[in-house]
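Certain chains of the assembly are absent from this excerpt, and the rest are unmoved.
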Amino acid sequence: MSKTSPVELDKVVIRFAGDSGDGMQLTGSQFTYTSAMLGNDLATFPDFPAEIRAPQGTVEGVSGFQVQIGKVDIYTPGDRADVLIAMNPAALRSNIDWVRKGGNIIIDTDYFEDRNIKKAGYETNPLEDGSLDDYKIIEAPITSLTKTALKDIDLDNKSIVRCKNMFALGMMYWLFDRSRNETVKFLESKFRKYPVLIEANKKALDAGFNYAITIRAIASNYKIPPAKIEPGLYRHISGNQATAWGLLAAAEKVGKKLFYGSYPITPASDILHELSKYKNLGVITLQAEDEIAAVCSAIGASYAGQLGVTASAGPGIALKGEAIGLAIMAEIPLIVIDVQRGGPSTGLPTKTEQADLNLALYGRNSDSPCIVIAPSTPANCFQYIFEAARLTVEHMTPVIFLSDGYLANGSEPWKLPNINDLPPIQVQQFKENGQEYQPYLRDPDKKSRYWVIPGMAGYEHRIGGLEKQDVTGNVSYDPENHQKMIDIRADKVKTVANFIPEQKIIGAKSGELLLVGWGSTFGSMLSAVKELEKEGHPIGLVHINYLNPLPKNLEAILGDYKQILVGELNSGQLVGYLRQIYPQYKYQQLNKVQGLPFTITEIKDKIKSILNI
Amino acid sequence: MSEQAVDAPQPKLTKKDFTSDQMVRWCPGCGDYAILSAIQNALPQIPEKKEDFVFISGIGCAARFPYYMSTYGFHTIHGRAPAVATGVKLANPKLNVWEITGDGDALAIGGNHFIHAIRRNIDINMLLFNNEIYGLTKGQYSPTSRFGQVTKSTPMGGIERPFSAGELALAAGGTFFARTIDTNPKLMTQIFVESSQHSGTSLIEILQNCVIFNDKAHGAVTGKEGKDDFQLHLEHGKPMLFGKEREKGLRLNGFRLEVVTIGENGIDQSDILIHDAYQHDSTVHNMLIRMSPPHFPMALGIIRAVKAPTYDQLVEQQYQASVEKASYKNVDQLLKSGNTWEVK
């Protein structure tokens, strides 16, 4: 073991990149998990190739994983990597733009021969043509070293070569002064039925670690001390998993079983996979024949007294509009999860985009408002899907939940909530205070109907998609009644504003500039605002989770700043909406539609140009 | 709530208990009236509590049905009733779920949900009111309209070959198929009662008359002569006989069915096929479904009723099995399972 004491860093961004089959996602997660156990704050983002496996060695087949770890609070996986590990020329080529100038690149030189260099689309060998002069290159024959290290192990060549990711991980562990213990434990449990694989992987891990000490290619190694993290029990969680678990928690709280009707689609499918494991908790998952059947089955389940949920991505959400309208008319609970992705049409299925705010707000025939909320970090998908459940059950109208590919696949450490501390969710139960039950009687505060379900004797009634008469719920073609019901439905959703938290402001409470965002851009916006503050430019940040209705205090907040900048990963959907709701203010825009999150720098640059600093 | 009342003795229900206070608004003479009445007669004969009956419909004349029943009811959207009904049944398997649909609702826009519900064998009863036309939208052809039929949207006659609801259902793995007619209240009531006892998706095709846009579409079967010569009332275990004097019957000739007359050409009772509704192989059932005048009678009654696990039962079984295996009993335990770490 090296005895030089490592250099201390506040934070560092590391990127793993290799062929889809090279195990980079695993390597990344192991590094992440070990760092979390050491007390670092962190955030990760996997960068998958498009859905189908491309031929080995091509740029299309590269799979990446980025993690930022710190002793300071970490809000994003980082703009650019300080260290990249590239397992072949294609991985180098497609990831080089993600490395900061001056950063370190560790390269498996074994793959840098002509054939693979060509396959990656290079004309000349980048290791020789000077194109990497701006970076610190650490050349290591990772594959052959792994083979050498494992030469005595009784395994076929293919399986031995597969261990090269552990060799790479070992190097990284030395570089960042991390223990190998957690990964060893992991290997022992994962391969418990194949001891030879445990041995091989451990050997590769150790060999990498020792190799890094030996070559000392980097002047010294680094230490990222633990961050100041709130005490508690933690686990690592992705947005899709947090969404699934939040639903489990909400169903338990409501005392209803969870019904999840869905049709697979990237990047929403993992919620289905996750929930289908929890049958013992009473979850029913129906993989429907299409998105329409999915939402309709959820409507049926809600009607019959379960917590009905459906999920999809843009193209599938576009198909659900008619059915969501039915749930709005029937005034029953329904959660619609939209894990947004790049569009329009099939678009960029594996890429992130804040694509569907307009669709959520307006994608139905006629005036049919519903509640719209969005999480803002992978972990808080738990909290906000729980909120979605609370609102749909208590207000008896659908809630659309706008996650996206970045939140869904990104992950971060998550302090486990105490289930008992979660807010209660009250079912709107009909109380017979002398009045006879009628299907469109309403709770006086929330203006919602009561959730009376088949099987309850004496309350038999009929509902449906034709316009309803106020109170009785009978079909009505009466003009005044139609106006009244249109108004009631709008008012009901507006009333929700009385039951959600006020909008919080981060940073300056008034002044030159307010930055406004929603959903998955939170991490970058927060980082940008914090950095600007440090640089002596305090601005305000309002990051909206409750999109319809908007928090009641938002209107006043917007008035407290000289300028307002609205940033989104689309061509301007929130800003258009704000112009409608609060037309008295002027808004500037920062938009990006590239299938990628904002970098902190992009946000800071825009703000600086507005403020002339 | 129903759970508390499980053991309370039930007062005997009557037709009136199933009649809502809403004015029935079909055209005078529409076949739907008779179907409504037959259902209202059937429900009291089904040993379920009133509050456990649920009627789910799509859109169409037929689909207005739930408003006229004083049970729980949900008039949903066009074509999607099977999906809604699937959600209802899974949410609460104790409910007795009826889906009401028309030929357009079930086989045009709803065709996919129709075959998938049947494939899953979810335990619901589907009543398909087949008037071979779109009634509510005033007379366009439907997927069951005849080839060549002139309708509002086919002024020169239709050029699509009609679906057979029964054949489609069997191809989708259907476990129960019955056919009846709006002019025979007794048969309807009886079939409704029996279909409710089948576990799995029961499809009941009702030949229904739309007096306004497709009058006498089923005239060949329901008309005076039709009644005797073109209706074959099937009963499990009974020979396939029909005709005024039950003098005609069906027998097998190679791969084909054949109409024969007892006493002619040396045919006697023993040549006549015996109806086996319970056989899993669908070959004969398909042949029976395909028959139609003028060369054959129309098969009525329960054509197929075979046993297979229902989707809702299998869901319940997996639930039970997973409860036995699970290492956590609630969300709190789940959260704390697996890879966690403590920050002090």
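Labels for the chains are A and B, by order of writing; each one numbers its residues from 1.
Basically, contacts are C-beta pairs under 8 Å (C-beta built on N, C-alpha and C of every residue); 3 or more make two chains touch, one makes a residue touch a chain.
Every value quoted in this text rests on a predicted model; they were computed, and no experiment measured them.
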Subunit stoichiometry in the structure file as a whole: A x2, B x2
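Everything below uses one rule, namely that only the chains that are shown with their structure count from here on.
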Centre-of-Cα separation between chain B and chain A, whole angstrom: 44
Parts of chain A lying in touch with chain B, wherever the complex brings them together: 33, 36-37, 39, 229-236, 245, 248-249, 252, 257, 259, 261, 278-282, 284, 286, 288-290, 292-294, 296-306, 308, 322-323, 326, 330, 415-417, 419, 453-466, 474-475
Interfacial residue positions of chain B with respect to chain A in the complex: 1-2, 5, 20, 22, 49-52, 54, 56, 59, 66-67, 69-77, 80, 82-92, 94-95, 112-113, 116, 315, 318-319, 322-323, 325-326, 328-332, 334-336, 338-344
